[in-house]
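Here the complex is missing a single protein chain, while all its other protein chains stay put.
Chain naming follows the written order as A and B, and within any one chain the residues start at number 1.
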Amino acid sequence: MKKSNKDYRLREVKCATGFNWSNLKAELRAIWESNIKAWKLDFAYPVSFVRQLISPVVFMLPFLLYGLALIGGRYSENLAQLVGTGDVVAFIFTGYIMMGFIGTAVWAMGFSMRREQWFGTLEAIYVTPASRLGQILGMALHSTVHQGIGTIIQFIFIYVTFGLVLNIGGILPALGIFALMLFALYGFGIVISALSLILKEGWIVSDIFYSIMTILSPVAYPLIVLPTLAQQASAIFPTAPALIGMRSFLIEDYIPEVVGNVFLHLLVLGAVWILFGVFVFHLADRYVRKRGMLKKF
Amino acid sequence: MMESVYQQSALRSNLFVVWNELIKNMKFLMAYPIIFVFWAVFPIFWFIPFIFQGQAFVGGLQSASFGQITGTEEFIPFIVIGSVLNSYVNTLLYGMGESIRREALQGTLDYVLVAPTNKVYVLIGKALSESLSSTMFAASQLAISALLFGMNLTLGVMLPVFLIVILLILGLYGLSLVLAAFSLLYKQSHDVSETIGYVFYVFSPVRYPLESLPFWAQIFGKIIPLTYALIIVRSIMLLGASLSSLYFEVLALLAIDAVLIFAGFYMFNWMENKAKKSGAISHY
Partner (left out) sequence: MVNNKTSEVFSIQTINLTKRFAKKKHRGVFGFLRRNQSKNKNKEKNDVTVALNKVNIEIRPGELFGLLGPNGSGKTTMIKCLSTILIPDEGTVTVNGFDAQKETSMVRASVGMVVGGERSLYWKLTARDNLRYFASLYKMHKTHAKQRIEELLENFNLSDRADERLEDYSTGMRQKVAIARALLHDPPILLLDEPTLGLDPNFARQIRRQIKELTEKRGKTILLTTHYMDEADKLCDRVAFINNGNIVAVDTPNRLKAMVKETELVEVAVYSPPAGIEKHIRSLLPDAKVVKLIPGNEDEGNPSRIKIIGGTAEENVGTIIDALRQKNVRIGSLNVGVPTLEDVFIKLTGAKLTEGRMQ
């Protein structure tokens, strides 16, 4: 052998590894950089970026205009009988906030791996020592902020065109509920991303979950109009309890259609969904590495 | 001998191109049975929230104020028709752009473009297959909705509806040609079709009556072919109107179709030449 290998030391690496503070910091940085990367890619497609920002308004409009046409004004007697408040604009706006974030879980997180596959970068990401969950959480972070901006635009639109009466003092506790809900939603997003990694027609799975979740979330109607079975099923997704909780803080006369401890409910859901998500993702990760499916789509 | 290959009647050879393109695209569709089933059934789930919303807001299946605006108090059939017709917009607008993108990704686009045939016929073939599949999907969605919510689907009603659907498809063809022209030069043609999809969704009476929009938006809505198709089909199916009583809307739809198709042909040929010159085709 012409080369001397006396200074070669096995089992030595220069990346952060193991259970320690610097490795945790490195993982957090990987999440942050995934988020930054997603923003940069967003800016590379300016038309689509702008469209995504206004899409909350575009897709909320049908619920509003249709609702107004149905009752010939903005006060619904029937809704007031069901949940105490008859202002459909406030009701729909507070509900519709959730739609974008369901999208975060199902599309942004659920498709983060698939998107890398389309770019051709998935294998390159897979050989890095950073956790793959970090990649998904980076997308969650990006999408949450993105949807947040969309929601603010939506709020301004509603405020300017309809005028909106919300309980200002309720905003902080409502945000607290919202933050709790995000954890559970992120867990759900991890499950979807695991499924989309395994299944060839992953977008169909995502679309089905998206539709089911939007039907089971009381976005434009209270839960009580759903069939009993659907009402019960809605309890496994965080959006229904979160919406009920948020509305109780944000809308003055609102009477929650389902009574229970929203905080506790969301805490349990968050823990369960995240644990389940990590577990399913671990299985999916092994499955695709066994089958050599990272490259295919 | 060689010449005779090309000396077939122009019409016959062009129809041959259209036919083969149609068959090819239908085969693509059949290769993905899950996608097929998905589009035939699943769009129903997208309008279900509107049904629950209606129930929550009016406490039943009829709304008097809705009746004052639209002539029908039953909001479910109104929503169903809106969704089914709107699905044509989705499949035709995205479908054509996607079809071209797929050719570009597979690397077959260049071969299609150098073939000695007018590319417009290839596009017509694509459009025919998209409308065929869209109609299968729409029929399935409509049939399921009729079973669930009860709607009048008798032949006397469906024949004029079918005619209007064809007119809607023609207008969308024209628009697709414009989009296809764009997709030759502008890489994110997806953006354009998606944006048009948004505009249709907001300014046409898909989910709400046109009268719900502010006045200026109503005027804008009246240059969209989908608006007329929705008005005519709802009038026939829900109000029992006859086609002849809707002559103004039918004529307006025809006029918009003519403009769009003419613009589409013209733009596509123009863009194709431009793309060939700048060599922009393969840069996907």
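Just so we're on the same page, a contact is a pair of C-beta atoms (placed from the backbone, for glycine too) under 8 Å apart; a residue touches a chain by one contact, two chains touch by 3 or more.
These numbers were taken from a predicted model, which means no experiment stands behind them.
Q: In the whole complex, not just what's shown, which of A:L41, A:V165, A:I236 or A:A271 touches the removed chain?
A: Selected residue, touching the omitted chain: A:L41.
Q: Can you name the residues of chain A that touch the chain not displayed here?
A: Interface with the chain not displayed, on the chain A side: 1-5, 7-8, 10-17, 22-23, 26-27, 29-30, 32-34, 36-37, 40-41, 44-45, 119-121, 123-130, 286, 289-292, 294-295.
Rule of thumb we're sticking to: only the chains that are shown with their structure count from here on.
Q: Where the centres are mean C-alpha positions, what is the separation of chain A from chain B, in Å?
A: Going by mean C-alpha positions, chain A sits 31 Å from chain B.
Q: For the complex, which residues does chain A have touching chain B?
A: Of all residues in chain A, those touching chain B are 45, 47-48, 51, 55, 58-59, 61-63, 65-73, 76-79, 81-82, 88, 201, 204, 207-208, 211-212, 214-215, 219-222, 225-226.
Q: Applying the document's contact rule, which stretches of chain B touch chain A when the two form their complex?
A: 32, 34-35, 38, 42, 45-46, 48-50, 52-59, 63-66, 68-70, 75, 79, 188, 190-192, 194-195, 198, 201-202, 206-209, 211-213
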